[in-house]
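See structure below.
Chains shown are a subset, placed as in the full complex.
Letters A and B name the chains as they come in the text, with residue numbers starting at 1 for each one.
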Amino acid sequence: MAVLALDASADNLTYSFGGHEPRLHASPGDVIVVDTEDCFGGAVRTVDDLPSQVCAFPYLNPVTGPIFVAGAEVGDTLAVHFAEIAPVRDYCFSSTFPHFGALTTTHQTAMLHDALPELVWRYDIDVARGVAVFHARQGDFALELPLDPMHGTVGVAPAADEVIMSITPGAHGGNMDTPELRAGTTVYFGVNVPGALLALGDGHCRQGEGETCGTGLEAAMRTTIIVDVLKGVETPWPRLESDEFLMSTGSVRPLEDAFRISQHDLVGWTGTLTGLSQLDAMQVVSQAGLAPVGNVVDTNYTMVAKLPKAVLGPGVSAYGGMHARMRAAAAHYLAAR
Amino acid sequence: MAVLALDASADNLTYSFGGHEPRLHASPGDVIVVDTEDCFGGAVRTVDDLPSQVCAFPYLNPVTGPIFVAGAEVGDTLAVHFAEIAPVRDYCFSSTFPHFGALTTTHQTAMLHDALPELVWRYDIDVARGVAVFHARQGDFALELPLDPMHGTVGVAPAADEVIMSITPGAHGGNMDTPELRAGTTVYFGVNVPGALLALGDGHCRQGEGETCGTGLEAAMRTTIIVDVLKGVETPWPRLESDEFLMSTGSVRPLEDAFRISQHDLVGWTGTLTGLSQLDAMQVVSQAGLAPVGNVVDTNYTMVAKLPKAVLGPGVSAYGGMHARMRAAAAHYLAAR
């Protein structure tokens, strides 16, 4: 096990999944400290920096990477454990963006309305107290929200040699924008190319489910991950595992199809883990599952299907206990650091 | 304040919202003990009773009512507080149903596949231990799920003199099938006809978010509610309030439009309560909100948008503090019972 680092210098920032040479080579079990920029590439520094003016399409939503993981081959699964996600600065930004968001006309949901106003919010981050402070842009209203750092965008190179913008979520991961992707969580991706070519970015100090306005509390992060490979194990859509939940994702439109993909995968996963028939597994997921929205703003929408691990009992373990092992390794590393 | 009762005799069961004479007259502040049948009308008694054979369309999903609430007029809001939802029997049933569910061809998502097999599950209910016991239909697998009783269907007579089947959720409420509708929650409906004409049914001992297989743990319930009226207050889509959350609902297809309705309503509600501008309110909801699915199986799909009340601080109170008052009245009634 090595401890590696990948900084957020311009050379290490890419804007798509697929099509890039590795910026780092890692091996299974390695700890990697990855620095990531915010979705604006750090160009928004005050509330007067409008993203549509200071950012240049398609150079939005940079991800750091890709990282080549030795031994990861087509048909394997890459496991990525998030040990720590730490905001780099003591402030961060959110914004609206013209033709982007769930409650506005977009380039896809095309209407004759003018765009909603573009507005930027600056949040003060108080890591010690664990809060981000919101200030209304109109009026004096302020309130505090708990910090809950996460990554909006994590993924691997897609199948079929596709190169997909980092703002798009899909079967390869990408911009899933779910708050479930916090520290303590392991993410599993199917490997489509040798080395998997992992990249991540788009840290949020927190976001609501749905990311309705189009952005979270966008922040540069110093993030510690551990990577590993499950040989000969296929994972068709990204899955997450925390201490409490098994989670399947689906990212597509319309939203009910994202729901269907995530539920279908969780039913299949539950059946595989328990030996239950397909209909019995659907029954368990139907009665015990949670179904929070990830995002309804990106080029694909994301749904998460969650099953409490407690429901299945202590004898059931996913991916051969990978999450527990990575969790322990992360704790060990963080304690020794 | 009176304590009234409405039993689940055949005369009190209806199958639509709208089009029915009141079965009970109540006044604001009244406690009403309402008995409800399960969605099968009690016709499923063993796992060999297939719903498609023992139930006759359109006599599915009976609701008890309607209840005329004195003083409720068009333009007002009806508040319904759920004090208690108690399973009547020590067992309940779930099932698949041909052409119904999120992971099957339906009459709307029409495909050339044969229907999935129709299968019934019997759950044993242990109220003392607070669990329902699942037994797989194939193999010996069993597991326990926590009881979390709720009503899938609660609503009032629709606008425009419509008569809508009880299985359809919409702006009038109806078959929203969200687990948020549990005891301790207050539901607010816009009033469309004199007396509002409240009805409820479709109790579930629990259900997952999404109700993927098409049914929850379908159970007859003895449910205690308190009703009240907010004069001159409009509520365009059903809202829920618990001790912890403000919740807006949207029920329509596709699922992203249900999401939009619920988020749009919660943004407006938040703005009204706080004085925030529309964009500031959207920012707060985007960062602090939760967005669980209700159902993706009914004739309309339901989304819930939730905002923790703690975010807005103690000074912000919805509907003039109605929930807190009803909560106290419920506690008083239950303690004195």
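Definition applied: a residue touches a chain if its C-beta (ideal position, glycine included) is under 8 Å from a C-beta of that chain, and two chains touch if they have at least 3 such contacts.
Remember, it's a predicted structure, so these values are computed and weren't measured experimentally.
Asks: Assuming the 2 chains shown are copies of one sequence, what number of copies does the full assembly in this structure comprise?
Replies: Number of identical chains in the whole complex: 4.
Methods note: only the chains that are shown with their structure count from here on.
Asks: In whole angstrom, how far does the Cα centroid of chain A sit from the Cα centroid of chain B?
Replies: Each chain reduced to its C-alpha mean, chain A and chain B end up 33 Å apart.
Asks: Can you list the residues on chain B that touch chain A in the complex?
Replies: The touching residues are 94, 96, 102-103, 116-117, 119, 121, 134, 136-139, 141, 143, 145, 206-217, 253-256, 259-260, 263-264, 267, 274-277, 279-280, 282-293, 296, 301, 303, 305, 311-313.
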